[in-house]
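Other chains of the complex are left out, but the ones given are in their true place.
Chains here go by letter, A and B, matching the order in which they are written, and residues are numbered from 1 within each.
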Amino acid sequence: MGSFMIAVCMGLYYWFARLRFGYTFSGMLLQPVCVAVVVGWLFGDMTQAMIIGAGVQLVYLGVTSTPGGNVPSDPALAACIAIPIALQTGMEPNLAVALAVPFGILGVFVDQIRRTTNAFWIHMADKYAEEANTKGIYRCAFLYPAILGFIIRFPIVFISTYYGETVVSKILDILPQWLTHSFEIMGGILPALGFAITIMVIGKKKLIPFFIMGFFAVKFLNISVMAAAIFGTCIALLYKGTSLSGGAEA
Amino acid sequence: MSENSTISKITKKDISKVWIIYYLGAELSNSYERLQSLIFCTSMIPVLKKLYTTKETLSEALKRHLNFFNTEGIFGTIIHGISVAMEEQKSNGENVPDSAITGIKTGLMGPVAGMGDSIVWAGIMPLIIGIFLPFAMEGSSMGGILPLVSYTAITLIISYALCHKGYKLGRESILNLLQDGRVKELINSASILGLFMMGALSASYINITTPLEINVLEGSPIVIQEILDSMAPGLLPLVAVFGIYGFLKKKGPRYNIILSSIIVISIVASILGIL
């Protein structure tokens, strides 16, 4: 395949994965190990691509979107940029990852754009609902976001794959450090919005201490998420028994 | 279910349609303003069109489901199932006020999100990637293909089952449950678990630290982050969550203000070097 077509394919892949078509399916498509399969296939060197992909994956293990849909960093963008470069230049995977991390961070901002602009379609859908125009609603839910997504997603990956390392480095040189760092900060804070929304939505003020307990159980006692889930379930069952049915009797 | 089948207009296939539409688009149109309300409404279309045949009633129903909605897309399908059942009962002339439907949706979406996010996204996903990672490390494409296939398959099965389960629940017992208060009890339990899990997740997902140091004396700077940590680890993330929560409580869901504030704060803090 010509390098143009390869770049197009990569751009399309990134666009499609980030479209989030298919909730968990796309969630996995975004992971570096999946990106690596595509890169390996396009560049004809599966083994190398997978090894590099595994390395990038380790940096982003389990990062996709956090509660509320906020993206703390974009593993797919990082992978789509780093793996091809590492493969072509024989760069050490570590170095390629270092190169890519700022782009993962940049992805935070791009995703903010998507989710902000998505507000258009919901307003549009409000009108269609008024007219009971279901076709229109479908379009708002799928078509329009896809088109807009293409515009904001495709170019960056296409360019970085087509022009390769030199252009990527140049982009990095242009971006001032304070800007990338501010994206990094943003990526750290954004998830807090999702958690705040969820607390809001659950809406039981008196139960908020459970949130605090979960938070510090992890911070102080270093328990895993699974452990939290198990203890949380037990507590939820027992607390209910207590407060509502007035005792532990069946 | 058999005794009710005379009045059931909704087929198994209809429910599956709801399910797959939601699955495909759950995140696609997610916006800061109303998150998943657009896709929730969209996924209900096949059912609503069947139940409400006049333009007015259909429009009413569509608007009802464009309300704020957000939950985890796999576990959350149980809410779709219940909503379908309630809409059906409503359209059959039973006394199901709009507020009951919206109430169930709103009551369940938070706790279910808490559980789903921790199990589906923080639990199953890294587990599956981890299992097959050795393949990737040895250069096999299976390291990417198997996670994709198995994660998608497992979550599809769960969400499919929950969606139909939700419908059954909705048809058979939701009204009784609502009346004798057991739904409240259930939501209470689920809320506890949801909040607890949200707390646990936020401990690792929110990442705010300060590089600030005060240099009163040569060579022995006072590292602010260390002081914060010795008070309690994770103070800044917690302040962020409850800061935003407090804002939401007082000023309502003005996400744009919050977002712009986060951007401004990030840039300013980056330039000043305080975060």
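Methods note: a residue touches a chain if its C-beta (ideal position, glycine included) is under 8 Å from a C-beta of that chain, and two chains touch if they have at least 3 such contacts.
Note that the structure is a prediction, hence the values are computed from the model and not measured.
Chain composition of the whole assembly in this file works out to A x3, B x3.
By definition in this document, only the chains that are shown with their structure count from here on.
Separating the CA-averaged centres of chain A and chain B is a span of 15 Å. By the touch criterion given at the top, residues 19-29, 31, 33-37, 40-41, 46-48, 50-51, 53-54, 57-58, 61-62, 64-69, 72, 112, 115-119, 121-122, 125-126, 128-132, 134, 137-138, 140-142, 145-146, 178-179, 181-193, 195-204, 207-208, 210-220, 223, 225-226, 228-229, 231-233, 235-237, 239-240, 243-245 of chain A touch chain B in their complex. Across the complex, chain B meets chain A through its residues 22-35, 37-39, 41-42, 45, 49, 55-56, 58-59, 62-63, 66, 70, 73-74, 106, 109-111, 113-115, 117-123, 125-126, 129-130, 132-133, 135-141, 143-145, 147-148, 151-152, 155-156, 159, 184-185, 188-208, 232-234, 237-238, 240-245, 248-249, 253, 255-256, 258-259, 262-263, 265-267, 269-271, 275.
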